[in-house]
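Left out: one protein chain. Kept in place: all the others.
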Amino acid sequence: MSIEVRHLTHCYSEGSAMRTVALDDVSLTIGDGEFIGIIGHTGSGKSTLVQHLNGLLKPSSGQILVNGQDLNGEHVNRRALRQQIGLVFQYPEYQLFEETVARDIAFGPKNQGLSQEEIDERVRYAMSCVHLDYEKYSERSPFELSGGQMRRVAIAGVLAMKPSVLILDEPTAGLDPRGRDRILSMLEELHARESTTIVMVSHSMDDMARLATRLIVMAEGKILATGTPREIFAQEEMMLSAGLGVPEAARLCRALRAAGYDLPGDLYRMEELKEHLLRLWSARKSGGKEAQPC
Amino acid sequence: MQTDAQVRLEDVSFTYEEASSPAVSHATALIRPGEFVAVLGHNGSGKSTLAKLMNALYTPTEGNVVVCGYDTADEKLVWEIRRRAGMIFQNPDNQIVATVVREDVAFGLENLGVPTEEMIPRIDKALDAVRMTKYADSAPHTLSGGQKQRVAIAGILAMEPSVIIADEATAMLDPSGRLEVLDTIRMLNRAKGITVVWITHFMEEAALADRILVITDGEIKAEGTPAEIFDRVEEMQQMHLDVPPMTALADVLRKEGMPLRRGILTVEDFVQEVEKVLCPSKSAT
Partner (left out) sequence: MLSNITMGQYYPVDSRVHRLDPRIKLILTIVFIVCVFLAHSFVGYLLLTAFLIMICRLSCVPFRFLLRGLKPLRMIIILTFLLNLFFTPGEDVWLAFWIIRITREAFLQALFYSLRLVFLVAGTSLLTLTTSPIALSDGIELLLSPLRRIHFPAHELAMMMTIALRFIPTLLEETDKIMKAQMARGADFESGNLLSRARAMVPLLVPLFVSAFRRAGDLALAMESRCYHGGEGRTRLRVLKITRNDWIACGVLALLLALIILEGIFLKGVLF
């Protein structure tokens, strides 16, 4: 499943004095099996872009092609295409409404017109994806759960539709470290095991460093840069100019290089830094020449 | 009663109605005037309950909470306490009452019965302190999350409190909003000497405090400076709390035999320490 965005422009309040351009000639491709991270300052157009990907917003101009078909074209089964693309909003727990967890998760599959057996199977599948025990939680009211659990129920509600592409708008916002780690490892698993294409919007560079295979940096409605985390996080100035930071590990790498240490310029994971620092340390201990970085 | 403590918790326990176990149990702590104290804990650890106990929104089932010399259990003192210990909450939308910024800042003053002529300069001063003067006549819903929280801070500030208790005030904000709010509060702490109790689950924010109280399962499990607290890397991880990445990296390297000192929190600390270990000659000069 691939999504191609061609010259997408979106204006809010078109034709009035309040007209604002939220997206300005954005083009990008989301390939099968990718884990894409979209990063950008608030108001950079990330959320607007993401809502176009499953047709909730209509472009002012430009196209969104899903498997080559125009999502907003005339002779297209829009519903069928949209079902392929699951969208999890910010704070999705605020959309829960059913009396039981299972029924809430079943809402999507039910709207897809599946049979009862299939729906049950989907609910079990989705709950296992988000690590909620079916026996224990399916009959509980979603409103009795903790914030992190509610969020997982909401994500399960989208996963139950078995989308080929899963889009999440800041899935870890407002969660504590434990809740955040649960969601992230769940996404990691989903990407590895089901090879679901994932698009995640996030403010956290550390989350991105951990998961994304490709990053898209947005600023003022435009794509500022795209590349692997390694390529992107090596460009600290560009990130700062977009009002963003880089992971701590990348900052440390730059600071150490500035102090004259022999390190590659594009490290961004703690494990990498650990290896390199240990290498320097053991070289220093054995008294080798290149070990004297200063 | 005069004490040198701004907030004093004396063996405080609190159990919600219909709850089987206490949300806060046997908490004892002392917060001194002018301190910036972070209360660090994960969701459901009892940290929010602790905040509400300090503002007399709840009264302890056991023990005493004394704020600015006033015991929160005394119903007659409730308004005195709330005036002196202002509170900011998590959701920026759910604590703004009025339809115009200026009027929201006035809300607390109106409740205290401050005469109108006196209100106006106090509101102006409070808005200026949080750098929101420009938005005095804006409607709250047109502001960003960080701006809304700053309006909430101004509303507290106008009441001229000695303590500000922030209950996860940045949890729903984006990074720039978090920075805005944190900077504002730190400035108030330093420039005006307002005591700050900063309740959070973000270790980055706790790392900026003078002192950290770590709370888990309603108990205060650890207390100390950020360097002291975060050095207990494993203990913190067991409590599902993050430690600053540099502290964690130093910990791992130390285990591999690299003689790095304890108490590293920032990239700058780390670079300095690496210099010492890898190039003693350079760092000596």
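Lettered A and B in written order, each chain numbered from 1.
Quick note on the criterion: a residue touches a chain if its C-beta (ideal position, glycine included) is under 8 Å from a C-beta of that chain, and two chains touch if they have at least 3 such contacts.
The structure presented is a predicted model; accordingly, all values stated were derived computationally and were not measured.
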| query | Just one of B:Leu9, B:Ala126, B:Ile156 or B:Ala171 touches the chain that is missing; which is it? | reply | B:Ile156
| task | Just name the one of B:Val7, B:Cys68, B:Ala106 or B:Ile199 that touches the chain not displayed here. | result | B:Ala106
| subunit A residues touching the omitted chain (full complex) | 12-13, 18, 51, 54, 56, 79, 82-83, 86-87, 89, 92, 94-98, 107-108, 111-112, 143, 157-158, 161
| Which residues does subunit B use to touch the chain missing from this display? | 52, 55, 57, 79, 82-83, 86-87, 89, 91, 93-100, 102-103, 106-116, 119-120, 123, 139-142, 155-156, 159
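One rule holds in what follows: only the chains that are shown with their structure count from here on.
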| said: With touch defined as at the start, can you tell me which subunit B residues reach subunit A in the complex? | reply: 42-44, 144, 171-172, 174-177, 201, 203, 240-242, 244-246, 248-249, 252-253, 256-258, 267-268, 270-271, 274-275, 277-279, 281-282
| note | Touching subunit B in the complex, subunit A uses residues 41-42, 146-148, 173-179, 203, 206, 243, 245, 247-249, 251-252, 255-256, 259, 261, 270, 273-274, 277-278, 280-281, 284, 292-294
